[in-house]
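Here's a slice of the assembly, chains where they normally sit.
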Amino acid sequence: MLCLQTSFTMKKQFIHQTALVETESIGEGTSIWAFAHVMKHARIGSNCNVGDHCFIESGAEIGNNVTIKNGCMIWEGITVEDGVFIGPNVLFTNDRYPRSPRLPEAEKRYSTKNWLLPTRIKRGVSIGAGAVLMPGITIGKYATVAAGAVVVKDVPAFGLVVGNPARQRGWVCKCGQVLTFKNKIGECQNCKSTFKMENNLTVQLIG
Amino acid sequence: MLCLQTSFTMKKQFIHQTALVETESIGEGTSIWAFAHVMKHARIGSNCNVGDHCFIESGAEIGNNVTIKNGCMIWEGITVEDGVFIGPNVLFTNDRYPRSPRLPEAEKRYSTKNWLLPTRIKRGVSIGAGAVLMPGITIGKYATVAAGAVVVKDVPAFGLVVGNPARQRGWVCKCGQVLTFKNKIGECQNCKSTFKMENNLTVQLIG
């Protein structure tokens, strides 16, 4: 049964009555909302929220405490680590040169899965509404992808990327606020975490 | 009951049999199509059309004569005035620095609703397919947002904005046609309305 509840510590799952859930790998406390479809062998951790009209494909891997807003599709080859925010209609991809596998000129390529390029979204990342991610990339921990960005290469930890194609415009704290640096040291105005800029390409949390 | 019909002036509502409608605030003559989900306490006026796979959240406010094409999500904090056109998969947002509220590093921010930034779409506006609107902005009356635009700031009344980030490229009539100006006066080739350019930043309907 998909709806679990014990008298001890286990938190109840919520599966909306219109959702289709074909996997058994959904953690405790996770909610799956209306008209969503989670395929067999997809894995979703505990305490997640999967919005209306989402599609989670067999082979997708989703950690704990992940928020997936409405209309997202998480394909085979996509790994989403703990605490990630995926905005509405965010689009992942796993094929760099897609063709219809039913087109005779392309069907040979789809006789194996060599076309599949994996994507990894690391802990605490936020991906804004309608962003598109090209396949084969890694979004570093706590990075933020702005709404509407089209990401064509890796994003460093704590990086903020914007635009089409997405370019780095700054850095964000693990709590999500934009950081300002002075003499290579940044302090978050919100949660008071401090960061050191190693060079212009990487930032490290120091306190 | 959701389907109303009287023998007098009241126009029938249409709620598709697969739609989920949890609010009682839907005006007469409004249609809600397949697999759409309208939450409790959302408000939708009369004579609107809400396409397949839309999601209207509690707290969203939608006026009369509004056309919402398929796959749109209207969140809490979004106000849509009368006569607006919202193209397919248009994306609104209401949080400038989103994180998963389930991420311990961010959960404090979500203990109140201070993170929520409202958006207002004024009378007669059109928003093209797949446009993305950053939170906290106002789209002025009869403005047009082009398909695929990413809007990061307010748009003036009758303004036409295009691109990522969206920039103003011209002006449109209340009927939707693009205006050309000569000596600061513009006449719509379609509906013959006339406009005066006040400066390069605002336009006024004069006849």
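By written order: A and B. Residues from 1 in each chain.
Operating definition for what follows: a residue touches a chain if its C-beta (ideal position, glycine included) is under 8 Å from a C-beta of that chain, and two chains touch if they have at least 3 such contacts.
None of the values given here were measured: they were computed from a predicted structure.
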Full complex, copies of the single sequence (shown: 2) = 3
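One rule holds in what follows: only the chains that are shown with their structure count from here on.
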Ask   = chain A to chain B: how many Å between their CA centres?
value = 27
Request  = Under the touch definition given earlier, write down the residues of chain B that touch chain A in their complex.
outcome  = 20, 35, 37, 53, 55, 71, 73, 89, 91-93, 97-106, 108-109, 130, 132, 134, 150, 164-165
Key: Residues of chain A that touch chain B when the two form their complex   = 18, 34-35, 47-49, 51-53, 64-67, 69-71, 82-85, 87-89, 124, 126, 128-130, 142, 144, 147-148, 163-164, 172, 174-178, 190-191
